[in-house]
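Yeah, one chain of the complex is gone here, protein chain that is, but the others are all in their spots.
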Amino acid sequence: MNKKVCDLILTKKTQLNHDNYLLELQSKEPLSAINPGQFVNVLIKDASSTFLRRPFSVHEVIYATNSIVILVKTVGEGTYKLVEAELGDKIDVVFPLGNGFSLPKKDEKILLIGGGVGIAPMMQMGRESKEARAEVHFLLGARSAKDQILIDEFKQHGSVHLTTNDGSMGVEGFVIHHPIFSKKEGFDRIYCCGPDPMMHAVAKKAKALSIDCEVSLENMMACGFGVCLCCVTKTNEGNKCVCTDGPVFNIKDLEWQI
Amino acid sequence: MNKKVCDLILTKKTQLNHDNYLLELQSKEPLSAINPGQFVNVLIKDASSTFLRRPFSVHEVIYATNSIVILVKTVGEGTYKLVEAELGDKIDVVFPLGNGFSLPKKDEKILLIGGGVGIAPMMQMGRESKEARAEVHFLLGARSAKDQILIDEFKQHGSVHLTTNDGSMGVEGFVIHHPIFSKKEGFDRIYCCGPDPMMHAVAKKAKALSIDCEVSLENMMACGFGVCLCCVTKTNEGNKCVCTDGPVFNIKDLEWQI
Amino acid sequence: MADLKVKIHKLELKNPVMTASGTFGNGVEFDDFINVSDLGGILLKGTTLHHREGNDYPRMAETPSGMLNAVGLQNKGVDYFCESIYPNVRKYNTNVVVNVNGSTIEEYIALTERINELDDIDAIELNISCPNVKEGGMAFGTSCPMAEQVTKEVRKVYNKTMIVKLSPNVTNIAEIDKAVEFQGADSVSLVNTFLGMAIDAESRKPLLSTITGGLSGPAIKPIALRMVWQVAQAIKVPVIGMGGIMNATDAIEFMLAGATAVQIGTANFIDPKIAIKIVKGIEEYAQRHNIHQISDIIGELQM
Partner (left out) sequence: MADLKVKIHKLELKNPVMTASGTFGNGVEFDDFINVSDLGGILLKGTTLHHREGNDYPRMAETPSGMLNAVGLQNKGVDYFCESIYPNVRKYNTNVVVNVNGSTIEEYIALTERINELDDIDAIELNISCPNVKEGGMAFGTSCPMAEQVTKEVRKVYNKTMIVKLSPNVTNIAEIDKAVEFQGADSVSLVNTFLGMAIDAESRKPLLSTITGGLSGPAIKPIALRMVWQVAQAIKVPVIGMGGIMNATDAIEFMLAGATAVQIGTANFIDPKIAIKIVKGIEEYAQRHNIHQISDIIGELQM
């Protein structure tokens, strides 16, 4: 699982909706094992305002073709430039980075919560959890029906539950408002990635229900491999780097006021 | 002849040899008159090292289609990016800039000398000089045969004489070594654009032969329209801006040691 | 529509957007592109008592997100200014400010006295921060006693709005600003360019004839913003902020840091319409944030 910096080839690009794209990046050399929840750090070329690399979660790993798929939401110059890349283009990537989620045990019932583009790491996590024979549930939150993407793909790895802020698809409200939390038979583990307020709310819920919970943070990063110390979050053991000690943390280790 | 800043559309792109391209840029609005020797200043988008615009001589004006053609030699990030533009792309241009050459009178015999990409302004100058019924001769200098471009196009406006440094096409040597200068019937005017040492050599020759001579300078520019005062050259009347008082100067006004 | 008016001492600005000295020519060069009178004010190019040829070519080098210049205050002197430039710029329905430069205190005074006679010039900007002239210039702006003295002496002969433009090439900019304020400046403007240098590795030569020159553009924005913030906290007179402003967001940032108005410099070279675009952008920002008076955001950085 050595880190490397190299050019991957863009072999597939799929636009999912107005602002989400799947990019499939192929390595010439075989991929070593990548954990669900790890991320890659991409150099954006030819953009005048992107000086630093841009981090993206590993959405899927296709070992058969040595490919990594990332899900990119366009929010600024870097992501707009990235999704403009054409098939065959070389993309300069540092990977794999970060720790990744801890996999569930056989027969455990787990809830994978993704909010917005925070759904990205949950595809690979869902697949590997299913392969580990856990019972996988996805809870995907979005603003509106048009922002709900990849539902069929998630269904291949588990059952899918949806919320939208405006109620246009699934349950109206935020993910924590979903009735799945009030079911009697609870979850063994919750995994969550999404906007900070959402992760806080989920963590609070998990704590109240005494469910083991991991969250994947998206702190601003300069290097992505543990040398700049810019991406820290407060933990019981002091400041830790989200890029190396994370991005995945167990909420019991974080100093969140929940 | 008001200056404007606006988007022109790239309607045609022709690669002439390994490092020279013709770009045809079309204006939605009718073009007002542009003088041969004037230039345009192009914004290079999506390049990380090009902060300022890049100036290019007007190579041809096609009033019928409201188009300006520029000849671009790739030398750095800006020019490489520019020639990567695709048909239909918007190119942000400030134009027309500078003074331009003084047109010859009817029946005058003129020599238009271009060295390297300095041939750029000579096409439109040749055309308009011919239209003014002058006798037009081009003297085009390049390193080697493969760098001699657009010969047939120049032939439409006058007779063409060539030099190459390695003798692979035309006379071997620099432009001033061409026997055309030793002919008895001399030229009424010489116009020249090219590398600085070449323009100095031509100016010296013209002075020796007492021929009126205009040169087009390519000083480094920040603004291109006379406000930064960065592009100056020394003249009899002190420092003058190459972008507004030039790029074309009569050699008798310049403080060149020739 | 938001009220964009701001006030710099006696100057009423219809909006906080001015253009920076040396980057806007004498305004007239922009007539083809924009309606100059729509700006809050314009700063004319640096003027001296006598004609100056400026430095030798090359005077410019592009740098990452910026440029170096070594113009060296080329201008035709105050006589020419009064006769040939003033008649053209007085027509603008905006604040026209002359950027005043000297090699000695006497020169600053003599020049200011001449400008004082011009009815339609309501303010001067005392440039004690030019890095590109050998004598005077930056030497005044990097030493407290000198900055104080020139401000004090010029104040004696000038009753209209006096803006003092300070050098960023100092350890503690707020200290010098305080000194200058104490001597009667009605406003301070900052930053001027940072002393920098560029070398061509192939020829091993400096890229500027003067070896060093002044760095401007977005590269310096973070430092300029910090200085404006520090100065605005230290002094009471209005601060005019500049340094790498390329768009309305940048301008808003300077205002939040404490600038009452901003100046647009190098950006004018890249887009001759930029100053007007920034006025519009500020208006849109105000609308989006439900701000009725843009002056309400001055110094309103939330901490």
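We just call them A, B and C in the order they show up, numbering each chain from 1.
As a convention for this text, a residue touches a chain if its C-beta (ideal position, glycine included) is under 8 Å from a C-beta of that chain, and two chains touch if they have at least 3 such contacts.
Bear in mind the structure is a predicted one, so any value in this text is a computation, not a measurement.
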Chains in view touching the one left out: A, C
Which residue of C:A198, C:I240, C:V279 or C:I294 touches the chain not shown here: C:A198
Which residue of C:I220, C:A234, C:I276 or C:I294 touches the chain not shown here: C:I220
Among A:T65, A:S159 or A:N239, the residue in touch with the chain that has been omitted: A:N239
Candidate in contact with the missing chain, chosen from A:N17, A:S49 or A:Q156: A:S49
Touching residues (missing chain, whole complex) on chain A: 2-5, 43, 49-53, 94, 219-234, 238-239
Touch residues of chain C, complete complex, unshown partner: 61, 63-66, 68, 142, 169-172, 194-199, 201, 203-206, 211-212, 215, 217-223, 225-226, 229, 244, 249, 252-253, 256-257, 285, 297, 300-303
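Operating definition for what follows: only the chains that are shown with their structure count from here on.
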Identity of the chain that, by mean CA position, is farthest from chain A: B
Top-ranked pair of chains - ranking by C-beta pairs in contact: B-C
Where chain A and chain B are represented by their mean Cα positions, the distance between them in whole Å: 55
Whole-Å gap separating chain B and chain C, where each centre is the average of the chain's CA atoms: 36
Touching two or more other chains - residues of chain C: 65
Sequence positions of chain A contacting 2 or more other chains: 48
